[in-house]
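Only a single protein chain was left out; the remaining protein chains are all shown in position.
Chain naming follows the written order as A and B, and within any one chain the residues start at number 1.
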Amino acid sequence: MSGHSTYQPTSGLGKWFDARMPLPRLVHDSFVSYPVPRNLNYAYTFGGILSIMLIVQIATGIVLAMHYAANTAVAFSSVEHIMRDVNWGWMIRYMHMNGASFFFIAVYLHIGRGLYYGSYKAPRELLWILGCIIFLLMMATAFMGYVLPWGQMSFWGATVITGFFTAFPVIGDWLQTLLLGGFAVDNPTLNRFFSLHYLLPFMILGVVILHVWALHVTGQTNPTGIEVKHKTDTLPFTPFATVKDAFAMLLFLLVFAYFIFYMPNYLGHPDNYIEADPLKTPAHIVPEWYFLPFYAILRAITFNIGPIDSKLGGVLAMFGAVLVLFVVPWLDTSKVRSAAYRPWYKMFFWLFVVNALFLGWLGSRPAEGWYIPAMQLSTLYYFAFFLVIMPLLGLFETPRRLPNSITEAVLEKTKSKGGAAPAAMPAE
Amino acid sequence: MSEEQQIDGGRRDMLLIATGMMGAVGVGAVAWPFIDQMQPDASALALATIEIDISSLEPGMEMTAKWRGKPVFVRNRTPEEVEAAKAVALADLKDPIARNANLAADAPADDANRGAGEGRESLIVQLGVCTHLGCVPLGQAGEFGGWFCPCHGSHYDTAGRIRKGPAPENLPVPPVTFLSDTQIRIG
Partner (left out) sequence: MISKLKALAAAIVMGLSVSGAAQAAGDYPINKPRHVDWTFAGPFGHYDEQQLQRGLKVYKEVCSSCHAISRVAFRTLADLGYSEEQIKALAAEYTVMDGPNADGEMFERPAIPSDRWPAPYANKEAAQAANNGAYPPDFSLLAKARAVERGFPWFVFDIFTMYAELGPDYIYSLMTGYTDEIPEHYADQIAEGTYFNPYFKGGPALAMPNILSDDLISYDDGTPATVDQMAQDVAAFMMWAAEPKLEERKETGFRVMVFLAVFAGMVYLLKRRVFASVAH
């Protein structure tokens, strides 16, 4: 974002390096002198938290792969071997298992922040789309990872989810057989899922680098949604954003540790402690919690829509629920970015959050009774939020008065708090 | 800069250093489990001792047991083999140390120190792992009638001592306990 670099190597070695490969300069410009809006709140710390979670998952995953065996005959036992015999195996496995959940908690909060403050709007469309790609890759990675312990939910989750592909006309069955490497989930499936589960996180890492790159070109948004106009609108990344991110990370890790050490199985399903049995389906098949809203959308479509039967309709609705995120930058017609100045959007946004949580809960319920119309209603709102409310609201909503600049907004806030208005601008 | 600001700056530095140290401790504490997990696990350690029955071992017979994933040669030597081993002068040995885990680290490599002790001189228990680069030597082979490692041509005598070739040391004798005359525990 800032035009030229402020990096000045002082030592001889620093100069030598800078002339040959300016990596220290890149780090300095990206994580030290990089200007961030001065009014970022804690909702903006999830990017940093997510990068820590990615590192946690890759580190624990590599270690688990040293002890895990991807073969249906021994996979379940090898996980138990990790839990019982390997030094610290129980901890590393619980970290990885709960790490997936906390990765999703952070990513949902991160996406929610983006939706609330309009972070996807021009010129950050590509940044947003890269984020959506990361989200898709995460979902694929998490799904395949869940199959590896080879418990009952692993097996039947894999059966159901690969069954989605049979919904597609003509090529559906062929596609499913291709994915499974057989006619049912079996050893070839487990083996390829392990291979891909190891590969995808590094692809995520690659897209994360692009995501951060794109971010550093456009700069961060901020709670006011006003672009940075003046040098006083920003603070240098270090120490300001660094220390705030670090504090938020530690709080997040504190909650994460609480689950790892005190409630390690709370977010998992007990049936996954039963070894996979291809001849016996558990009474309720539910995916991991982070897929539940999408699972509810899948099951909400119980009716045929013209030539599309309910099965294909459900699958399309479910994929559509993720894919619709990609076009959000063009669905939102509002000229104002942040929900802080959009009273109606703010209300619909929180309703969307509550609706998503409700969908998640419905996803854990059996598809019967009043749950079905509830799922349908919730699904309707999910799509209406993106496809109807977002485009129309921009045309009809009267936004509140915007401050002229970030600095003005900050000073107004400080004044209204009654604190002594520190006129001092940042030292730099 | 006023005096007050300076004090403030000093406090921040103390806090910064303390927090940095705290972070370093945290990283170290997290790193340890990730290193420790590579060490042998509980099930491998449980197999660190084995018990074997040697009642069927007639003179001139050898058996191989697996201990910690490596072969252990247990040989009941013939009187001729014992005599041949006893006849070797210590000065002729490439490695004059017994390499016997049951004895002092500098015990000389005479035949008595290589064998299984008083009254069991004919018995020899040793790891079947060449001290050169870890291949398994062949029995009753080589120029000295003991063991011969085909990988790089190391010759051991009938007491498992290196006599010729690139290997630097005698075949190691593992910790051995006689539970009875016919039952031994290794490890």
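Criterion: contacts are C-beta pairs under 8 Å (C-beta built on N, C-alpha and C of every residue); 3 or more make two chains touch, one makes a residue touch a chain.
Fair warning: this is a prediction, and the values are worked out from it, not measured in the lab.
Here one chain is not drawn; of A:Gly112, A:Gly172 or A:Pro264, the residue touching it is A:Pro264. Of the candidate positions A:Ala246, A:Ile308 or A:Ala367, contact with the unshown chain belongs to A:Ala246. Interface residues of chain A with the unshown chain, by the touch rule above, are 38-40, 77, 80, 83-84, 90-91, 94, 235, 239-240, 243-244, 246-247, 250-251, 253-254, 257-258, 260-266, 270-271, 273-274, 283, 346, 350, 354, 358, 361, 369-370, 410-411, 414, 421-422, 424-427.
For chain B, the residues in touch with the chain missing from this view are 8, 11-12, 15-16, 18-19, 22-23, 25-26, 29, 42-43, 46-47, 51.
FYI, only the chains that are shown with their structure count from here on.
Inter-chain centre distance (chain A to chain B, centres taken as mean C-alpha positions): 51 Å. Per the touch definition, chain B reaches chain A in the complex via residues 33-34, 36-39, 41-44. Residues of chain A touching chain B in their complex: 59, 63, 66-67, 81, 84-89, 91-92.
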